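With one protein chain held back, the other chains of the complex are shown just where they sit.
So, chain A:
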């Protein structure tokens, strides 16, 4: 009894859209009404024409959508999973964590593999750490800023880049001498006006690509610290980037808080393509191994695949039971599997072609911040806010 009276006032059918939602009591033309927050916003933002209500406009849009679907069906267009119907289904995967690195005292925010397939660098709230995993030898560098959100290994394996809330991306040469003070040899390369969210070397140690909370990406010459090219087009923080594995090697993709994934030409700085189908921030972008497509992970709890030649989204990887955002995605070597780390502490493994989930990994005790497959595809590593890094082969 008690709850029902309570609930009736603040939760129930909205007077405008009739959906059951938490209600706000407002006055419209001196009449008290109960509207859900969405309808209140719509009311405030849009001027309604005479005779129109939010529900009539909504009905109209539903109608148009239906008509559009009808037209589309006539074009014999299909979705990726339909094309993949004849492909053999994958069985259940058995994934076991082989090694857990507990060296970080704080949340692990980012990691990157070295091209030698065995070493990696990882960063956390204070420290950037490089480790040779099979041998479990480590270097650690204390960073002057609180969140080191990005780190990357150079192709040569001799240099590491990282940065975060200090708005910079700095480069550190690695040495075999464990006791050497790496922080002393640090070199600042990139300067942004807001936090550094991601960084990556291009095909050599000489150029660094960065993305930032200031809404831009930038290409830098490592030696001189000179800005070679900047990329403007996002209308909010850019959170992630990935270089295309293409023959000409001239493009990269970025994803941001404006829900957009943009493809850029590195030479001209131009935004070549743009995709906007996510419902919330895009946390991670990664190219399909052939370079013909890329996957995204977003706060809207879905991962999606975008085909570059078709210029469209071609698959969505989601389940109603997955509530939390995907923070990081990566493909297996053949591109058949997509590993995605989520803010609900799990890693979900998706069949890229069929769109189904083939495994869940419950290995972490806090949100997964980064997932990376090793360069030769033998294992994947996941870093988490529970301060650990897990290595999982199959």
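Here is the rule we use: a residue touches a chain if its C-beta (ideal position, glycine included) is under 8 Å from a C-beta of that chain, and two chains touch if they have at least 3 such contacts; residues count from 1.
Heads up, the rule we're going with is that contacts and distances are computed from a predicted model.
Trainee: Looking only at the UniProt record of the hidden chain, which name from "G patch domain-containing protein TGH homolog", "Regulator of G protein signaling 11", "Small ribosomal subunit protein uS7m" or "AP-2 complex subunit alpha" is the right one?
Mentor: The missing chain's protein name, per its UniProt entry, is "Regulator of G protein signaling 11".
Trainee: Please pick, from A:57, A:90 or A:191, the residue that touches the omitted chain in the full complex.
Mentor: The one listed residue touching the chain not shown is A:90.
Trainee: Please give every residue of chain A in contact with the chain that is not shown.
Mentor: Residues of chain A in touch with the missing chain: 1-3, 6-7, 10-11, 20-22, 37, 72, 75-80, 82-84, 87-100, 117-118, 134, 147, 149, 165, 194-195, 202-204, 206-207, 213, 221-224, 226, 228, 235-237, 239, 245, 247-248, 257-259, 267, 276-281, 288-290, 292-293, 299-301, 307, 309-310, 312-314, 316, 319-325, 332-337, 343-347, 352-354, 356-363, 366, 373, 376-380, 390-394.
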